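Apart from one protein chain that is not included, each protein chain of the complex appears where it belongs.
And then chain A:
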């Protein structure tokens, strides 16, 4: 039986939401963002993109299923808190019957349930800027002082990316994945296609990458502002894109855009979900994909000589995909690996495979 204690989510604008605690009884700080996906809580909370963020689930019933061993997106999730309306009652026992509550306790992550998450989402929308929040046992002045005094790092990638290279061998094409906060979905898709993968830290130089003689390079997704990632990464991208096929995803897409002269803007309210219509310009078809966006490429800043836009989000007209005019390099803002989310853009990995094959000829 879970021990129920009052717990609060406080926001830097002074708002207090009271609920019941679950998971770890830790006090944490983070930006508060909301996700409108209908399922897949495990993939969401284990996505490293949520480093230093507290995630609010719009869908009220969360934790209905036990954690499943095949679908983690990382080993140690860097998320700072989970906020839900209705944490599922869970009376299962036995192996492979770990509840969300138990898992968050193990991972030292706090959760709050019985929150008016819809009101909270309205609050986040109304603020028009990212709001920091804290999960606390007492919502007093001290808690607010602590929240206001907290400085969240702007070096998110350095906190979550691997410091050391590691291999993920297979028998197919050789791919280097640059880890900016890699989610397992990307590795899963490459494994499915038998890629012989080496994951390198984001600090890897073009020389170190090319020394492995890869057929292609993937720039992974990850947390935070791409403009705060060390500038050597941009130089690396500029060099590598000339030599081998390149595929950028999420933060990797933003960095690819920056490396090619585009500008990045911060969204006033982050968008996390999988229900926006995204138009593929070349086919004029609409697809759906998981999105976790805090930053977007400025459409007007895209250098049409170097890049062209491949996907746009119909709702806000934002750039969702880019392709280089000269080099075999492309990128998407969304997650083509799903996990969780639709498979419709999954074929982008096949496209990347084709690209690597062609470059070999």
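One rule holds for everything that comes next: a contact is a pair of C-beta atoms (placed from the backbone, for glycine too) under 8 Å apart; a residue touches a chain by one contact, two chains touch by 3 or more; residues count from 1.
As a convention for this text, contacts and distances are computed from a predicted model.
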{"item": "Omitted chain, identified by the protein name its UniProt record gives, among \"Iron(III) transport system substrate-binding protein\", \"Aspartate carbamoyltransferase\", \"carbamoyl-phosphate synthase (ammonia)\" or \"Sugar ABC transporter permease\"", "value": "\"carbamoyl-phosphate synthase (ammonia)\""}
{"item": "Among A:11, A:339 or A:353, the residue in touch with the chain that has been omitted", "value": "A:339"}
{"item": "Touching the absent chain when the full complex is considered, from A:26, A:39, A:127 or A:281", "value": "A:39"}
{"item": "Interface with the unshown chain - residue positions in chain A", "value": "17, 34, 36-40, 43, 58-61, 64-65, 68, 71, 85-86, 88-93, 114, 116-119, 121-122, 125, 271, 273-277, 279, 284-286, 288, 314-315, 338-343"}
